[in-house]
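Questions regarding the structure given below will be posed in turn.
A single protein chain has been removed from this complex, and every other one stays in its place.
Note that the chains are named A and B in the order they appear, and that numbering of residues resets to 1 at the start of each chain.
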Amino acid sequence: MNTEEWDWETSEKCVAFKDWHQQFEWVEEPYVSPDGEIIAAIVNVGEGEFSICANGNIQESSFEKIWRLRFTPDGRLTALASDAGEWTVTVDGAAWENRFSYVWNPLFSDDGHSIAVSFQQDGQYGMALNDVPWEQTYMNLTDAFLSADGQHTAASVQMIAAGESEIHKFQAGTISAAVNGKAWDRNFVNVWGKAVSHDGARVAAEVRLTLYDYTIAVNGVPWEKTYSSVWEPVFNPLSGKFIAPVRQDGKWMLVEEGQLLWRKPFHQLWHPQFSPDGKNLAAIVATEFGKWSVAINGQAWNIRIGELITDMVFSPDGRKVAVVVKDNERWGIAVQDSVWKNTFDMVWKPVFSPDNTHIAAKVEKDGKYTIVMDDRIWPHTCDAAWDPVFHPEGELLLFRTIEDGVYRRRVIPIRGIWG
Amino acid sequence: MDALYRFLSGPLAWVSFVVFIAGSLYRLLSMGFLVRRKEKFIFSVMSWKYSFRSIFHWITPFASVNMRRHPVMTITTFAFHICLFLTPIFLLAHGVLWDDAFNIHLWALPNGLADIMTLVVIAGGVFFLCRRMKLAEVRYLTTLSDYLLLIMVAAPFLTGFIAYHQWIDYRFFMTLHVLTGEIMLMAIPFTRLSHMLFAPFTRAYMGSEFGSVRHARDW
Partner (left out) sequence: MDNMAAKPDETILDEGIEKGAALLTDERIEKTILRVLNTEGGARIKVYVDTCVHCGLCAEACHYYLSHDNDPRFSPAGKVRQTLGEMIARKGKVDREFMKKAAEIAATQCNLCKRCAMYCPFGIDVAYLMSVVRRITHLLGMTPQYIQATAHSHSVSMNQMWVREDEWPDTLQWQEEEARSEMPKLRIPLEKEGADIMYSVIGPEPKFQAQLLYQAAILMNAAGVNWTMPATPGWDNSDMAMFTGDSELMGRIKRQHFETAARLKVKKIVMGECGHAFRSVYDTGNRWLGWKIPPIPIVHAIEFYYDLIKEGRIKIAQKYAEPVTLHDPCNVVRGGGLHEKARYVIRAICDNLIEMHPNREHNYCCCAGGGVINCGPPYKMARINGNRVKAEQLFAVKARGARTLIAPCHNCHSGLEDINHYYGLEMNVKFIGDILYQVMEKPE
C-alpha cells in the first residue's frame, strides 16, 4: 500500500451518496476505499436482486445475495455473492472462477494482494486463496488464518468423525491444523488461534492435549510444558521463536517456547504484540481483578482502566503504544501511560503519523462521528467517518466522511485542522 | 476446690479471653488474607449500602420470608441469641468481675430478669436439641459435633443457674460454671460457633452480590 501515490493535491472530492437512495430500493451501509477515492455499498435493485454501487456507478453483474462488502488494503472492492444457490467471491465486480456451496470469512494480507476465504462444498470444508481452493478438504473447518504476507493459509480441521455423544472419542483427539490444505500428522482435542513464522516454514497454534492440558504446538509438535490454559501465539521476529500467554496457578504469564519471558505474572494477559522492529513487546494486561493496563516488556503502565482495553497499536518506530480504553462507561484513548481527557461514545483504533508524533482516531459522540487528533477534536460532526490516514511525510491528513448525505474526501494540512 | 476455682477465675480466665480475642482476630484476618490472595473480586463487589441492607433484614425478626415461614424458630432463635449474648455481659455478678478485672462499670440486669434470660437460653437449647432430633432435614445434617456444641453453649447457663440458686453444691457448680464458660469462649473461634464471627461477613457479601450485581432482594 503506497500512500505516496495517492492524490494528496485535491483538497476535497465529493460523491452525492444520498442520491443513491432514490435510485435503488435500498442502500446498505457504505464502505470507502483506503485512498478515499471510492465509496461503495450493496444496493437492492429489485426483488431478490442485489448489486454493488461504487461512486454512483452500478456494477453490471447482479446477484441474489451479496454480503461482506469490503475494500482490500490495496483498494480492491470485494464481496461474497450468491447466484442459483452457489457462492463466490467478487473482486472489483468480477467473480472468481470457483463456485462453492458457501463461502465466508474473507481474509486479506497486509498488502491486500491476497484474499482468502473459508468454503464449504457439498459438506466438505477448505480454504481458497486467490481463487485457488485447497486440494484436500475436511469434514469441518474453524479458525481460518491467513499469514500477513498472504502466502499461507491455515485452519483447524476435523480429521476423525465422531458423533456428538462420543465424548471419549472426541477426547482422544479428532482435530488437527491444516496448513495450505495439508493437515499436521497429529490430532488434538482442540486447535485454535494460529501464528506463522516470517519465513513461512513454521505454523504455531493453541492446542488442548486433554481436557486440561493446554500448550502451543509448532508444526504439529506440542511444547514440552503444558498449562491450564493458553492464548494465541505470536511470532517473535528477533528470536525466531513463538511466544504465548499461558496460565499457571491461576495467573497469566508470557512464555517463549516454554521459557518464562516476563518475570511478573498478571491476573490477565492477552494480545501480545511486537513493535515493528521486534525490539519491544507489549500486551494488554490486568494487574489484578478489574484493573486493566498495558505492559511493555513486562512492566505495566501506572494507569488502571476499569472496563476494557482494546485496539493496541505501536508507533512506526516502536517507541510508543496507544490503546482504546473504556472506563466508567466512556470510551477514550491512552497513549504512553496517559489517558486523553476527551471521552466518547465509541473510539476506533488509533492511527499514528509516520513520524510518530501524532495520533488520530475516528470517534463517535451523540450519534455523530468525527476525528480526534492528539486529544483535540476536529470541529465537524459527520453522519459517518472512516479512519484518518496520514500522508507519509506527515504534513497532511486524509479525512473520509459523510456529511449531509454527501461523501467527502478531504486532504487537510495537519496545522490547519483546528482552524 | 478453692485452688482450682482461683486458677479458673484467675489465670485461666485471662487465658480464655486472650484465646477468644486473639483466636477470633486470627480467624478473621487469615480469612481476609485468603480472600485477598484468592478471591480478590469479593472486595470489588462489597458495598456498605447493600451489606447493611442485608444484615438489617436478617437481624430484624420476621423481616425475611424464611423467618415468616418458621415463626417459632424465629422467635426462639432471636430470644436465644439475644439472651445468650446479653446475659453474660450484663449479669450483676459478672459486672463485679468486669469491674475487678478491667475497671469497667457496666449497667447490670436485674437479677430476676437475668434469671429469666438464662432460662430462655436453656429452653432455646432444649428447643434446638428437640429440633435436631425430630426434624428430618435437621437430623440429616446433624453430627456429633452439633450436640457437643449445643451442650457447650448451654452448660455455662445451666451451671450458672444452678449455682445462683444454690440448690446443690454451690461451689462445685460455680467452678463448673466458670470452666464451661471459659471453654465456650475459647471454642468460639475454632468451632462452628465461629458463625458468630463470620456471619456478618457472609451476610454482607451475599447482600452485596444481590444488591449491587443482581439487583435483587436476598431476604
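Going forward, a residue touches a chain if its C-beta (ideal position, glycine included) is under 8 Å from a C-beta of that chain, and two chains touch if they have at least 3 such contacts.
Just so you know, these numbers come straight off a predicted model, no measurement behind them.
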Tell me which residue among B:6, B:49 or B:70 touches the hidden chain in the full complex.
B:70
Among A:164, A:185, A:224 or A:404, exactly one should touch the missing chain; which is it?
A:164
Of A:268, A:343, A:370 or A:401, which sits in contact with the chain we cannot see?
A:268
Across the whole complex, list the residues on chain B that are touched by the chain not included here.
31-32, 34-35, 37-39, 41-42, 44, 54, 58, 64-66, 69-70, 73, 77, 132, 135-143, 146, 192, 194-195, 198-199, 201-203, 205-207, 210, 213-219
Would you write out the residues of chain A that touch the absent chain, in ascending order?
25-26, 28-29, 44, 47-48, 65, 67-68, 101-102, 104-105, 118, 120, 125, 140-142, 156, 158, 164-168, 170-171, 175, 189-190, 192, 208, 211-212, 214, 228-229, 247, 249-250, 267-268, 270, 286, 289-290, 292, 306-308, 310, 326, 329, 345-346, 348, 364
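Throughout what follows, only the chains that are shown with their structure count from here on.
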Report, in whole Å, the distance between the mean C-alpha point of chain A and the mean C-alpha point of chain B.
61
Which of the residues in chain A come into contact with chain B in the complex?
250, 288-290
As the complex stands, chain B meets chain A at residues 38, 40-41, 44
